[in-house]
Every structure is written in C-alpha cells, then in structure tokens.
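Here the complex is missing one protein chain, while the rest keep their positions.
Our next item is chain A:
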Amino acid sequence: MECALDAQSLISISLRKIHSSRTQRGGIKLHKNLLVSYVLRNARQLYLSERYAELYRRQQQQQQQQQQQPPHHQHQHLAYAAPGMPASAADFGPLQLGGGGDAEAREPPARHQLHQLHQLHQLHLQQQLHQHQHPAPRGWAAPPAAASPPSSPTPSSSPGFYRGAYPAPSDFGVHCSSQTTVLDLDTHVVTTVENGYLHQDCCASAHCPCCGQGAPGPGLAPAAGCKRKYYPGQEEDDDDEEDAGELGAEPPGGAPFAPCKRARFEDFCPDASPDASNISNLISIFGSGFSGLVSRQPDSSEQPPPLNGQLCAKQALASLGAWTRAIVAF
C-alpha cells in the first residue's frame, strides 16, 4: 500500500485526533479512539523497528570505525541515529517488521532482532551517560551475534537525537509527580493515578532531585518490590521474556531499573496476551500529561528544530511505554 506518511507522522496525527476528541461534543467516542489506538500501535511498532534497525546499523559502523581509529575520536562518530525524516513506511511492510496486528503475525526472527537491538541500545545509552560523567570513553562490549536487520533506509543523521528523545527534566511541567484524576463512568469511582511518565523517562541525568530509588507510582507496585541491578547482557537469560522493551533511559549508576522496565515491557510485548497489551492502551494515551505533548515547543537550542509533530511523537513514544492503572474516564 502506497502511503505518503511515515510512522512518525502517523503517530502525531493519531495523537492529535485523540486529543481533539476530548473536546468534541458528545463526549469521547470510544469506538473511534479505539481504532485510532490501533493505528498508533501499528505505527509505533514500525517506528521502533526502524529505530532499532538504524541503531544496529550504526553499531556495526561504529565497530568498524573503532577498529581503525583511536578511541578518543569516537565522540565525533557517535552520530546518533535519527530516523528523523525516515523513508516512507512503504519501505517497511508492516508484516516484515512484525508490525502486524496479530501476535501470530510477528515472526520470531523479528523478535530476536528487537531483543538484540535493545541490548545494543542499552550499551549505547550507557556509553552516552558515561560520557557525560567521565571524559574517557568506555570500550564496547562485544556485540551479540549479528542478525541481519531488515532493510533500512539511508538515515539522515541529526546529532543530538537521543538527547531529544529523552528530554531534560526541565521539559516536563510537573516533575515526575503530576497526577490525573479519572472517573469510571459505570461505577462512578474516582481514582487518582500517577503521571504516566516513569521516572526513568524523565530523570535521565543524575541530577534529578526526585529520583530516589527510581520506584515509580503506585501503579507499578507489583513489580516495584524487585530491586535488582540491571546489566546489559543479563537479558540473555531471560530470552523467553522477550525483553524487547522500548527505548528507555537507563538511570545512572545502575539504580534498580528492572521493575519499571519490566512493566513497560509488559505493555509492549506482543505475547503477553494476544489481544490485550499490544494496544498502547487508551488509558496511557488519555492519561497524564497528554495535553502537554501536543502543545510542546521544540527546544531548538539542543538540536536542529524538528517538526512539532516529530517531537511530540518522540515524547509520546517515551511515555506510551508507561503503565498506569487508571480506570478509563469514558
């Protein structure tokens, strides 16, 4: 199917639709928003696949350059992959990248790729964080066995992409602690939930004042009790968990990361239940901080000014992984 829009634009458009539906006469239309959330999910899957594919490519390139050049030059070559304005979705058949709707449509190789790409991603981030803290770069761990990534378009690299994807804490209006009150229309129960953002998303730097143990809000209580340090490569033991989570910033110093990560993964994993968690659920979309996404202006000092929609999409992707136990306000 010929499509003039790329995954990112689709995500922005979808978010805009959901946002404007909140102010429509007659109340939120459950049916329409459910359908939009499907598009959002499909686009997100494609978008993430693209990102990981690009990441992998960069990683490969990095390695080759590393072998040829002294380490301290690495900084310049860490051009963070940026799909930025990626090629059109036509390059990626949704099925090819496992972007299909059904769990059955996902092929094991795609999952495996995402798994490995995620590991690479974690390595990448660790490196980035260490650069902030230590002038000397770290050596790369040996990359996992390469699986050929799906054909990816030529990226347009824009430096600072990752910084954009993980906005500084100051970007958030209320730091890590905004709450949303939602009302169940059936039972008339009012519930207050934490902001959909996990601490790890917004507390990318060590200077975040509110980032204690990194334990997020009450919604993640079941997993919060498990505190274990996260090391790259650990997932190899947990293959069947399909830890192909989303892009998430790793907290500095290896603070307990796994609980939140697991929760986020639950939202993302296609296998958790065939027709449940695959949908970036309406709750997280309607939940916290949503209106902030659409109106946010790009921070042009930090990166080349992206389109509003692009920045929205990145932030949306970061927050969509969040998990809230909100009761739907329909």
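One rule holds in what follows: a residue touches a chain if its C-beta (ideal position, glycine included) is under 8 Å from a C-beta of that chain, and two chains touch if they have at least 3 such contacts; residues count from 1.
Note that contacts and distances are computed from a predicted model.
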Record-based protein name (UniProt) of the chain missing from this complex, from "Serine/threonine-protein phosphatase 2A 55 kDa regulatory subunit B", "Septin", "NADH-ubiquinone oxidoreductase chain 4L" or "GATOR2 complex protein WDR24": "Serine/threonine-protein phosphatase 2A 55 kDa regulatory subunit B"
Residues of chain A in contact with the chain not shown: 1-5, 10, 13, 17, 25-27, 29-32, 34-35, 38-39, 42-43, 46, 89, 93-95, 100-101, 105, 183, 185-186, 188, 273, 275-277, 279, 281-283, 327-328, 330
